[in-house]
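Every protein chain of the complex appears in place save one, which is left out.
Let's turn to chain A:
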Amino acid sequence: MPTFNESIQLTLNGEPYAIAPGLTAADLVDQLGLSGRRIAVEINEQIVPKSQLATTPLADSDQVEVVHAIGGG
């Protein structure tokens, strides 16, 4: 049975965020309710292309950024 210690600790958009082990970047996007939205994902300062989200595992201490377009000049 998984214990708390087995969860994966990410930093997601600058905040601590725990996920279950074995998840991919696509799982995380899905968990955040952002599937199908126009977003971009970066892990440890490297872009993860949409086509690779499902094959990109998440590891402890990963720094994940999820961004979108907002108004600006």
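In the analysis below, contacts are C-beta pairs under 8 Å (C-beta built on N, C-alpha and C of every residue); 3 or more make two chains touch, one makes a residue touch a chain; residues count from 1.
Operating definition for what follows: contacts and distances are computed from a predicted model.
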- Message: When one chain of this assembly is omitted, its UniProt record names it as which of these: "CoA transferase subunit A", "Thiazole synthase", "Xanthine dehydrogenase molybdenum-binding subunit XdhA" or "NADH-quinone oxidoreductase subunit L"?
- Response: "Thiazole synthase"
- Logged for chain A, residues touching the omitted partner chain are 12-14, 32-34, 37-42, 45, 47, 49-50, 65-73
